[in-house]
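What follows is a single structure, written as structure tokens, with notes after it.
All protein chains of the complex are present and in place, except for one that has been dropped.
Note that the chains take the letters A, B and C in the order they are written out, and that residue 1 is the start of every chain.
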Amino acid sequence: MEKLFFASDYMEGAHPEIIQRLIDTNMEKTIGYGNDVYSESARGKIRKACNAPDADVFFLAGGTQTNAVIIDSVLRSYQGVIAAKTGHISAHEAGAIEYGGHKVLEIEGRDGKITAADIRSLITDYKQDANHDHMVMPGMVYISQPTEYGTLYRLDELKEISRICREEKITLYIDGARLAYALACPENDVTLQDMADLCDVFYIGGTKCGTLLGEAVVIPRPDYIPHLFTIIKQHGALLAKGRVVGIQFDTLFTDCLYDRIGENAIKTADVIRKMLLDKGYELAFNSPTNQIFILLEKEKADEISKKVELAFWENTDDSHVIMRIATSWATTPEDVSRLAECL
Amino acid sequence: MEKLFFASDYMEGAHPEIIQRLIDTNMEKTIGYGNDVYSESARGKIRKACNAPDADVFFLAGGTQTNAVIIDSVLRSYQGVIAAKTGHISAHEAGAIEYGGHKVLEIEGRDGKITAADIRSLITDYKQDANHDHMVMPGMVYISQPTEYGTLYRLDELKEISRICREEKITLYIDGARLAYALACPENDVTLQDMADLCDVFYIGGTKCGTLLGEAVVIPRPDYIPHLFTIIKQHGALLAKGRVVGIQFDTLFTDCLYDRIGENAIKTADVIRKMLLDKGYELAFNSPTNQIFILLEKEKADEISKKVELAFWENTDDSHVIMRIATSWATTPEDVSRLAECL
Amino acid sequence: MEKLFFASDYMEGAHPEIIQRLIDTNMEKTIGYGNDVYSESARGKIRKACNAPDADVFFLAGGTQTNAVIIDSVLRSYQGVIAAKTGHISAHEAGAIEYGGHKVLEIEGRDGKITAADIRSLITDYKQDANHDHMVMPGMVYISQPTEYGTLYRLDELKEISRICREEKITLYIDGARLAYALACPENDVTLQDMADLCDVFYIGGTKCGTLLGEAVVIPRPDYIPHLFTIIKQHGALLAKGRVVGIQFDTLFTDCLYDRIGENAIKTADVIRKMLLDKGYELAFNSPTNQIFILLEKEKADEISKKVELAFWENTDDSHVIMRIATSWATTPEDVSRLAECL
Partner (left out) sequence: MEKLFFASDYMEGAHPEIIQRLIDTNMEKTIGYGNDVYSESARGKIRKACNAPDADVFFLAGGTQTNAVIIDSVLRSYQGVIAAKTGHISAHEAGAIEYGGHKVLEIEGRDGKITAADIRSLITDYKQDANHDHMVMPGMVYISQPTEYGTLYRLDELKEISRICREEKITLYIDGARLAYALACPENDVTLQDMADLCDVFYIGGTKCGTLLGEAVVIPRPDYIPHLFTIIKQHGALLAKGRVVGIQFDTLFTDCLYDRIGENAIKTADVIRKMLLDKGYELAFNSPTNQIFILLEKEKADEISKKVELAFWENTDDSHVIMRIATSWATTPEDVSRLAECL
């Protein structure tokens, strides 16, 4: 019997509607670098979905790339980016932000989130330090929605963070690598329009939400980042066949596919969460989206891992470990049943 | 009637065999970051085609990205890369190499090529300069096969360049963005095996040779670039669904598709070249591969451009311009006939 | 009456013997860039003092510059440097290490110091993480002797740290900005020879220890950092008149001036520490060298600051602050008496 995979939400190819669209358009000739009709159409649909008619929209290949390009293009050399210690840019991008010359100003955070008060405190400390001219100036706040731990920022929390950023004239940037799973979550009260209202840049995740690859950067106020096209090229992040991502996002934003695509992941994750609690497993974080974190004894983790591929998260002590189960748009009832048997 | 496109070799999606393979494998679950079975299989086939059984093979998304990652991972901070002034890295990558901290040591070159003597001379000048400790040390030679002007290095030329690089202990790197069009060209006498023998790193182009995206980096001697996986991640160049490129290269190296895929481009280019000369057009460079450069009066260029999309190359004087015609694996006899009518 | 200065140890020009030497040699002609006879002589004396006859010795202008150059020249792009959260490179170099592309892997530490166990734990976590290829690899340990809080590493602690670094093949680098004050401290049991034995690179501080400017980098095993001269030039850190620092270090290492120069600072600091405790002040850290950290109520701190210039260190809460008193080779008994009156 085939091994069961619950390690992540990027284990299949693309959503069938996307693959079909790639097939249908395959032999058409289009101009390159994202100036094709499909990319243009996708931009229009995204602007509409975000209620941001003038927004700049760019398509990139992946999340680390998007974070590196955006952070580097916004910050001046003497500025750093505030993020949770558990933020993707802090820990799991192999130093991509530092490679671009910028310090990640880490906040301890809680369950993957940072608060407006944390941010305020970091900025105040910086400003009150008599030697702050010898220190890295906070120039941006980076948060993820949902976070790396599957948790969500509530609208009121996001508004508070946005208010501080605007008061302090620093950029608010939201990493939406798994945004579809937030949008489909009943607990979520933050819409695409809210994000466009409250932040300066954000990206709508594709790779983890059903595309072969690709993320859509949205900059609600146009020209907030001048010459971003050239910066993307300089970072090696410009695809010659820009249509490859454009067509996929055009499909995701046709007939509200992006709203629908996360639903299955949330439903199956809910089933699994209930099942885990019923079986007496302990959850490490209280996350309502498509990622579930279980605290396991190492031996138990090893045993389960023989039957189902989970993602290692962290060692909590010498004998315990946190493992992640991720569902996706592609998770089937059979997958869930088989998982139930393994646990 | 639809406009005719001859502007480049990346105007369609992917070769039909590739698209079919993406469809067939779409719902399979695989692990990420290029460790899947398809990427592994593609690596094996590429090693075999190159007669380099121990080679490291990595898949990246595009050419500028590949150049930036490889050059940055090989050079030490005080080293630069020797390249033709017309090399892609010199002129058309928006400063990606300099963004990584390295100077491009430009050689004037001829028809897109540089010679062993040019390289020898640059290195000798450096070494003989009493102040060379205050200068950028040559650490790599970058050439393209075929070049940005469609010309080819002959095997004896490549051997001579390789010999110098080995004597001087500097890296020889070949950009094969359009390699399929060299391999399919009757004038070409350099095989994949020769490249693996003679250079330290090269890449086999996908984007311009029939994939949706993707390039395959080949490093004949394993571990020549330690920790390249992490460097790729740090540059934002690691695809979560690495299989997307792996499957495409696995297809390109199944049943010799990569050998076949350039043939149509060369044949149609030959027809067009003959037709142009018959009609009295002047070719700017003598290129035997899939790129054709015509010297035109500006007015004539504008007139043609209304009917067929060509690529602007350069202004030669106030009244003349060089335009590029590119054929590809997808160019049809109908395209050629229609082009004949437009010219 | 003139204001009293105890804010730092770099408030005067140079030690009188150094100034005299600069006067005596002023009109001699020497070649540039550190190849002059005085720099050469200083190198010889430093090698002897360190019992490292083959050591490479380079002279740079200041501490942040030295840290940036050394860290950047040792680390590969995918590596970071382990340091205390309170280390100079972590907090007070305006992101110079990140500007060079490297993450500072911060350890909480205690009283400015990190332990071998801390380092071991960070490296083990990295190695055991299933995703460590997506993370910054530890490539160097940075410690300061004395630390930014005036504390000292004991020889046994340093040996333990050195042992781990050698086991793990990572570089051990010691920032000796205030090294003279460690060497002159009775509590210190680490000699220059020990440092040369136990670490891969260290620098002997000049600016804070009696020169106008300048630090001496010692690399016990020659060619541990190839082409460092060119790297220094590339960082804008090469002085045309290299002699300016060479002459000063030649003087510091003539007749053991570097051993003597810290003594006065230690003696006067001891007097001040005793005086503070007698007067009921609370010391924030237990530091035996030339830096004294007092915990003060903010109002008290403001009051004292009107009469004597101290250095602000940090706010501990809304009403308390840590202020630093620093003595130096130039602190006079009169300065100490006047300080006594102010407190």
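Following the convention adopted for this analysis, a residue touches a chain if its C-beta (ideal position, glycine included) is under 8 Å from a C-beta of that chain, and two chains touch if they have at least 3 such contacts.
All values reported here derive from a predicted model rather than from experimental measurement.
Student: In the whole complex, not just what's shown, which of C:86, C:171 or C:207 touches the removed chain?
Tutor: C:207
Student: Which one touches the absent chain: C:65, C:191, C:254 or C:315?
Tutor: Within the whole complex, the residue contacting the unshown chain is C:65.
Student: Quick one: which of A:48, A:127 or A:227 touches the chain that's been left out?
Tutor: Candidates A:48, A:127 or A:227; residue touching the omitted chain: A:227.
Student: If I consider the whole complex, including the chain that's not displayed, which of C:99, C:285 or C:313 touches that chain?
Tutor: Counting the whole complex, the residue in contact with the absent chain is C:99.
Student: Please pick, from B:15, B:29, B:47 or B:102, the residue that touches the omitted chain in the full complex.
Tutor: Of all options in B:15, B:29, B:47 or B:102, contact with the hidden chain holds for B:102.
Student: For the chain that got dropped from the picture, name the residues of subunit B it touches.
Tutor: 77-78, 80, 91-95, 98-104, 125, 128-131, 133-136, 312, 314-315
Student: Can you list where subunit A touches the absent chain?
Tutor: 72-73, 76-78, 101, 133-135, 137, 226-227, 229-231, 233-234
Student: Give me the subunit C residues in contact with the hidden chain, please.
Tutor: 5, 7-8, 10-14, 16, 19, 22-23, 25-32, 61-69, 93-96, 99, 207-208, 212-213, 230-231, 233-241, 243-244, 309, 330
We adopt the following convention: only the chains that are shown with their structure count from here on.
Student: What chain pair shows the greatest number of contacts?
Tutor: A-B
Student: From the C-alpha centre of subunit A to that of subunit C, how far is it in Å?
Tutor: About 41 Å separates the centre of subunit A from that of subunit C.
Student: Centroid of subunit A to centroid of subunit B, CA atoms only: how many Å?
Tutor: 33
Student: Two-or-more-chain contact residues of subunit C, please, as numbers and ranges.
Tutor: In subunit C, 77-78, 101, 133-135 touch at least two other chains.
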